[in-house]
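Here is the structure we will look at.
Of the protein chains in this complex, one is absent; all others appear in place.
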Amino acid sequence: MSKGLVVLAYSGGLDTSCILLWLKEQGYDVIAFLANIGQDEDFDAAQKKAEKLGAKKVFIEDLRSEFVQEFIWPAVQANAVYEDRYLLGTSIARPCIARRQVQIARQERAQYVSHGATGKGNDQVRFELTCYALYPQVQVRSDPSETHHLSLLMNYLYQMTKNPEDSPSEPDVLEIDFAKGVPVRVTHVKEGTSKDTPLELFCYLNEIGGKHGVGRIDIVENRFIGMKSRGIYETPGGTVLLHAHLDIETFTMDREVRKIKQSLGIKFSELIYNGFWYSPECEFVRHCIDKSQENVEGRVQLSVFKGQVYILGRESPKSLYNEELVSMDVQGDYDPCDASGFIKINAVRLREHNRLQGATQKKL
Amino acid sequence: MSKGLVVLAYSGGLDTSCILLWLKEQGYDVIAFLANIGQDEDFDAAQKKAEKLGAKKVFIEDLRSEFVQEFIWPAVQANAVYEDRYLLGTSIARPCIARRQVQIARQERAQYVSHGATGKGNDQVRFELTCYALYPQVQVRSDPSETHHLSLLMNYLYQMTKNPEDSPSEPDVLEIDFAKGVPVRVTHVKEGTSKDTPLELFCYLNEIGGKHGVGRIDIVENRFIGMKSRGIYETPGGTVLLHAHLDIETFTMDREVRKIKQSLGIKFSELIYNGFWYSPECEFVRHCIDKSQENVEGRVQLSVFKGQVYILGRESPKSLYNEELVSMDVQGDYDPCDASGFIKINAVRLREHNRLQGATQKKL
Amino acid sequence: MSKGLVVLAYSGGLDTSCILLWLKEQGYDVIAFLANIGQDEDFDAAQKKAEKLGAKKVFIEDLRSEFVQEFIWPAVQANAVYEDRYLLGTSIARPCIARRQVQIARQERAQYVSHGATGKGNDQVRFELTCYALYPQVQVRSDPSETHHLSLLMNYLYQMTKNPEDSPSEPDVLEIDFAKGVPVRVTHVKEGTSKDTPLELFCYLNEIGGKHGVGRIDIVENRFIGMKSRGIYETPGGTVLLHAHLDIETFTMDREVRKIKQSLGIKFSELIYNGFWYSPECEFVRHCIDKSQENVEGRVQLSVFKGQVYILGRESPKSLYNEELVSMDVQGDYDPCDASGFIKINAVRLREHNRLQGATQKKL
Partner (left out) sequence: MSKGLVVLAYSGGLDTSCILLWLKEQGYDVIAFLANIGQDEDFDAAQKKAEKLGAKKVFIEDLRSEFVQEFIWPAVQANAVYEDRYLLGTSIARPCIARRQVQIARQERAQYVSHGATGKGNDQVRFELTCYALYPQVQVRSDPSETHHLSLLMNYLYQMTKNPEDSPSEPDVLEIDFAKGVPVRVTHVKEGTSKDTPLELFCYLNEIGGKHGVGRIDIVENRFIGMKSRGIYETPGGTVLLHAHLDIETFTMDREVRKIKQSLGIKFSELIYNGFWYSPECEFVRHCIDKSQENVEGRVQLSVFKGQVYILGRESPKSLYNEELVSMDVQGDYDPCDASGFIKINAVRLREHNRLQGATQKKL
């Protein structure tokens, strides 16, 4: 008699195949779930393999479009970067995959879920927190003797990006149009081609970024479980979008709103990294960031070349940039006296501080 | 009879020469002060010019070494970047120049200071706030009809950096040693040469970074006086140091200390940009950031190539990176059960939230 | 011929009467605008006085209801307190008054506004920033020789609150119902009476709070213009609401949402104090705080007595408080092993830190 039904996040690789077998041995019925989030995989072969290993059912699901729109786009809006450097690629995929897995578990009336992300990694946390958040009664089953890490997401090194030393010696110039803080069109200026569905657009940026070796990093990062670890990542499309979004955002967003939004973005990045995509605070922060993007609209022109993204210019109907106001040659409304007053009032506090210290000489 | 004595921050250029003449016309005695912070300038010619225009005295001061150590180094420790992109080059020079100018004013018993940074810019604020903070009784004199901007610091476009398209097709590989969060030695791996005084080291990084076109940006930024303006900047040495310091810092600093320090660094950047280097809060923040750097020590190896800096590796006697602890193949002290417990306790709150919403299905 | 039309925020007192006369002398036509935000004033007498002094028109407007709903309620949602102590009474009134004044100016085609809040105070900033934000073309006219402060809002000392030493020796017990973070009903438990319109409810809390001497403070505060100043304030109703709202909020809001919301509340308080109610960042922050209040719903019972507010209990249909979960005697779902794992994983980082320092003994 079956111990119950488990939905396993199956990758087609060795690790999760072992888990499938182990679950069967323990007496569980197993549903294999294989998510397509854009990885290079022979899904048919994986399906057959899972069936052969004894999976009761196999679900293969194309999550690419919802991954881009519901998960990557909010990260773009937030300029999400963990610890100043990591663009969070696989961290963002986790809740997307686990959400669908939990949906399958509910629909198939499975009480258990399983995955291959054990060991000491972040992915276990991200996976399990999402499952508990969305299906509080679910239980996680994993082989306690198993200490392998998730092969699917971890063991490629620079699959998408060329080595910048070998990349083309001619830049590609792109224009990216944004509305409400997300890209809505990418145009290759010279070729005149453009992409405007989220999935196509993002894949195209991965392609162009990858061709020029953009977005490679070799870092040490701080895992949620308290260890430092080394990570080698590539996020070509994400890096292009980060540069472009930062530019159009600063162009169209009020300075003080930006400061508040910046700290919310840092919080958001940390929440994603630690696996809290589905948490009340992350929902709250996403809402606030989305609100901040209402006027983030316009076009950025940029050049991609030898591992780097260069902003060439920007335009927007919502720009707060006022050429006349800022010009040194046009006086307009701006009275230099006001600037003196502004500075003097800002100095009141500094002068008092100096007076109190009675020690100007010493300080100099 | 003289109206009093003015110390003028003199650049040798047209703008400040006009101010010198205007101050003389108004009846002031003028001391010309010309700071060497590393700009490309014929200081002898400038001295003669100032004397010819009627300056009572001319001070030419080499501030390069104190500029690097007392101003740039704290910015390196802070990873100081304004609005996620601007490395604050000239903003940091301002308080260094104005500090010396105020010292001269006190020493020469001048009640007035003057400068060429009028108009609508940030530099006026930075200059005057520093003067008021360090010499509360001082008064600023400037030509009210004058609306030119400071030529010295603004009108070069990419003087230090090569266009990455024309930069060498071979990278340079450097090793940078840090102690207490500041660089203490740079070594060119292939050539075996090294620099270890702050000024030499920083100039060398400017040279190597410049040769490879590192650190160019074209941005829109938010000025303190409330306008957006476009800025084109190059900070080759600063960019190399930012990458290297970020790396060694993450390697050696506790995760939670880093988070707090990161927000202090953002605050510090904003204070520098807005001209508050000499303020109680900036002194406080500098102190705290400096404290955080106690263990930021070690060596970073990096490659500089085609406008980009690539981290190749790092080592440190103070590293918190524990290869054995983090390894997926060594169990050691680490009990997978603990991770499950950790995740379950972190999920308590998320499950309660879900329970309350009573709406798991809908959320899915 | 008239120099133009000025809308003057008129208080009926000496200061603004002087300004009215001065504006007439200067050749302006003057519209007197007198806002009723709940102060103790004979509005008919004030109208007659303004007419006698030569006001072309007099507007007397009852803003009490919009003041409570549009200005005080958001401050309650935010737990708005400036510098940990000041509940921002008059700071919140300013934008409410100035908004209506600007509406009148637009409607009457006046290019000028004027007010009595000159001197060194915050109220001038609050007034003028609101005017410029809502009517960018408007100009402010004020008597440069005039250095009086605003009598209306400043020179009462404890008009609403009794001295706690003389207050009743019996507490009043109230129940306050909240929905979406704002009070919707106050019930006097013993008397069985209740109030449920915003204005009545707030006036009643002022009355009960005042009767028991609640909400008096004597503080030194930091003005926006950089000075410290002493302030003596009373906010009886606001203080009762602050206690009650804090309680129901903590009862119903997720811990991590609360942390983020707390920092937004501190920002909001500072923005209100400094006069930035009508600014992009304040609109953004208000929106985010309002979003956080969706589930802040329920009833708080409290006692008001001798200057103090004591929370007696709370209940809510949206509570995240789970008696069974938290009980020490019910094991339920909660596995003590999970807590040990949680603690051990949290300690990984601390142990590494200790290991690195190699100096446990010394630290002890």
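Think of it as A, B and C in the order they're written, each chain with its own count starting at 1.
Throughout what follows, a contact is a pair of C-beta atoms (placed from the backbone, for glycine too) under 8 Å apart; a residue touches a chain by one contact, two chains touch by 3 or more.
It should be emphasised that the depicted structure is a prediction, and the values quoted were computed from it without experimental measurement.
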Of C:E83, C:E191 or C:E207, which one is in contact with the hidden chain?
C:E83
Touch criterion as defined above, residue of C:K24, C:R185, C:R258 or C:K291 at the omitted chain
C:R258
Only one of C:G12, C:P198, C:G238 or C:G307 touches the unshown chain, namely C:G307
Just to verify: which one of C:Q39, C:Q69, C:Q103 or C:S194 makes contact with the chain not shown?
C:Q103
Considering the whole complex, not just the chains shown, which residues of chain C touch the missing one?
79, 83-85, 99, 102-103, 106, 118-121, 124-125, 128-129, 132-136, 140, 144, 147-149, 164-165, 169, 171, 216-223, 225-230, 246-247, 250-251, 255, 258-259, 262-263, 266, 270, 276, 278-280, 305-308, 310-314, 319-322, 325-329, 331, 334, 336-337, 339-340, 342-344, 346-347, 349-351, 353-355, 360-361, 363-364
Under the stated touch rule, tell me which residues of chain A contact the chain that is not displayed.
254-256, 295, 318-320, 322, 325, 334-335, 337-342, 344-346, 348-349, 352-353, 355-356
Positions on chain B where the hidden chain makes contact:
225-227, 254, 256-257, 259-261, 263-264, 267, 279-281, 284-285, 287-288, 291-292, 345-349, 352
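Heads up, the rule we're going with is that only the chains that are shown with their structure count from here on.
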Trace the shortest sequence of touching chains from chain A to chain C and report its length in steps.
1
On a CA-centroid basis, which chain has its centre farthest from chain B's?
C
Report the inter-chain centroid distance for chain B and chain C in whole angstrom, where each centroid is the mean of the CA atoms.
39
Separation of mean Cα positions, chain B and chain A [Å, integer]:
28
Multi-chain contacts only, two chains or more: what residues does chain A have there?
225-227, 259, 263, 279-280, 346-347, 349
